[in-house]
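Removed from the display is one protein chain of the complex; every other protein chain stays in position.
Labels A, B, C, D and E are assigned to the chains in the order they are written; within every chain, residues are numbered from 1.
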Amino acid sequence: MIFLTRRATFSASHYYWNDAWTAEKNEQVFGRCSNRNGHGHNYTLEVTVAGEPDPVTGFVVDLKWLKDVMEREVLAAYDHRHLNLEVAEFSDGGVIPTTENIAIAAWKRLEPAVTAGGGARLSRVRVYETAEVFAEYRGEL
Amino acid sequence: MIFLTRRATFSASHYYWNDAWTAEKNEQVFGRCSNRNGHGHNYTLEVTVAGEPDPVTGFVVDLKWLKDVMEREVLAAYDHRHLNLEVAEFSDGGVIPTTENIAIAAWKRLEPAVTAGGGARLSRVRVYETAEVFAEYRGEL
Amino acid sequence: MIFLTRRATFSASHYYWNDAWTAEKNEQVFGRCSNRNGHGHNYTLEVTVAGEPDPVTGFVVDLKWLKDVMEREVLAAYDHRHLNLEVAEFSDGGVIPTTENIAIAAWKRLEPAVTAGGGARLSRVRVYETAEVFAEYRGEL
Amino acid sequence: MIFLTRRATFSASHYYWNDAWTAEKNEQVFGRCSNRNGHGHNYTLEVTVAGEPDPVTGFVVDLKWLKDVMEREVLAAYDHRHLNLEVAEFSDGGVIPTTENIAIAAWKRLEPAVTAGGGARLSRVRVYETAEVFAEYRGEL
Amino acid sequence: MIFLTRRATFSASHYYWNDAWTAEKNEQVFGRCSNRNGHGHNYTLEVTVAGEPDPVTGFVVDLKWLKDVMEREVLAAYDHRHLNLEVAEFSDGGVIPTTENIAIAAWKRLEPAVTAGGGARLSRVRVYETAEVFAEYRGEL
Partner (left out) sequence: MIFLTRRATFSASHYYWNDAWTAEKNEQVFGRCSNRNGHGHNYTLEVTVAGEPDPVTGFVVDLKWLKDVMEREVLAAYDHRHLNLEVAEFSDGGVIPTTENIAIAAWKRLEPAVTAGGGARLSRVRVYETAEVFAEYRGEL
């Protein structure tokens, strides 16, 4: 079994806000992140797939294909977008786009496409908010 | 002469929009950056001062003091903010918060405080929008 | 389950020395690291906690809280210190502050505070001595 | 159990080519990587060993020894070489030097030497082709 | 005046060889780099242009345009190529593709296109062979 990883970056805005709370409560819990004008990050998305290298090509999966999957399933929806306002899984208000929830959401977007590719299974999704903070999801273990 | 540099990061949102243009023209020129919901970045601010090391302390300037100047003059105003909507030099609409203009604006915020410190002159301000793009301003040469 | 990671840095001195050995034996085994004047590093401490995102906040733990735990439990004791001379778990001479042992010691300092926080369990502690060398501890598996 | 990791870099050329295919088929599957003149990368080899710190030295293994093992077993054979033409496990044509296969080959080169060292077992080998792409092998699980 | 910089990467092979010398002399001067099978690197190309921000757009130059210029003028010719065998300025044998000469060659490729763009002048070209080695050319000063 080989674990093959590819990284890509996207820039997006977000804020942290719970509609069930007062503005004071939101600011108390979320601090400056509760600013409704939003603020932004250069996120790094790191996707790991697991499988056996194909004996003919030496590939677990074609890295060009994996790049396309990442761009089509995640970056096309997230890059240069305001996550709270423009991305379906967050804009209905039920899920706050924290780094943790972005990692889970990216997994859900990627998993069917990786599985459909046939060559490998999705093993791990990491989302870096900055170089100092990242969240990792490995599916429902 | 020694050039002493300190880096700090801030996260902010922005968009590119010229009020004098139609929406179509804005999108044509600015592409996805014209999205009025904004998008964001982890910016790195890199400030260089030039001077002679003090023979008693060995410092060109006290790095703790320089950090405070950067936080007070720039980060307090820019971090976790929407530059187009909440930062005075951009929110009046006349100046678009491109990386180039952020570098000039940061210089104008920093220069009086560095000069007032007395130990060195401001030599260079760099703003990284991502690891791949940065703008540098050295004042009016 | 989400794995959430935060990094911080500290600067410290150390040397490698076994009191039960002669100076020659120490130099033979530890090389330049046996220099009793000490030498130093910019260490990076990388702490991973595991848990479920809170459905209300979207947080596994509050990152500001995690930063405070790391600063209070580890950085306050290690940063700008000589590990062999000023940090209790190493200064009594029984444990040499190798990267391996610093990772274990940081785990022991962090684990009670993370557990007391209630939202997640400590999953992994990594200590980078340089960009090329790091040690990782996951507790007693 | 502590996981201790060391990194090293090497520069090498490779191309992707399957002798059983036509040139057209090779270019269709491998794209620009099928260029028989080869192209190159700065690879990073990241080796993780697992064991208990020696109570006397505080080492899982001596990092100088691990560096020597990596240089003798892998870098001496791969650095400044054309992998397809000059490295035995790839030059016979049966195994294409993809990042995946380089990770497996490096494991096979390293595992006997690490095991012979006696202090730890080989836990993980990562090979970075660029900062954006890496493959990881943990042996036959 | 603002200095605006953009980075891009390419992977290529090269070797160091002077046809006027014997094989022994080539190996003596160039060491392992004289291996005629070639070896490779992930190069980073860093291009700086200088100009005034356009008062209407806030751009010194359009970064998308600069990216296209870099890809068309340099990356299309260098990426996934063997510089000694497939790139005109090196393949005639007169110029060895050292980092120094690649920086000069990239400048010559970029300068007419940047000047023709009209908004700025080419100020600096940097080529990183690895993270530890880079060459910079600023034109004929």
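Operating definition for what follows: a contact is a pair of C-beta atoms (placed from the backbone, for glycine too) under 8 Å apart; a residue touches a chain by one contact, two chains touch by 3 or more.
Computed from a predicted model, the values in this text were never measured in an experiment.
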Contact partners of the omitted chain among those displayed are B, C, E
Of C:Lys25, C:His39 or C:Arg72, which residue touches the hidden chain?
C:His39
Out of C:Arg6, C:Arg81, C:Arg109 or C:Arg124, point to the residue that touches the absent chain in the complete complex.
C:Arg81
Contacts from subunit C to the absent chain lie at residues 9, 11-14, 32-33, 35, 37-42, 79-82, 85-86, 129-130
If the hidden chain were put back, which residues of subunit E would touch it?
16, 18, 20, 29-31, 95-101, 103-104, 131-138, 141
Touch residues of subunit B, complete complex, unshown partner:
1-8, 48, 53, 56-60, 62-64
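Convention: only the chains that are shown with their structure count from here on.
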Under the touch definition above, the chains in contact with both subunit A and subunit C are D
Please identify which chain has its centre, taken as the mean of its CA atoms, farthest from the centre of subunit B.
D
Between subunit C and subunit E, the Cα-mean centres are separated in Å by 42
I'd like the Å distance between the centres of subunit B and subunit E, where a centre is the mean of that chain's Cα atoms.
29
For subunit A, residues contacting two or more additional chains:
none
Which pairs of chains touch each other in this structure?
A-B, A-C, A-D, B-E, C-D, D-E
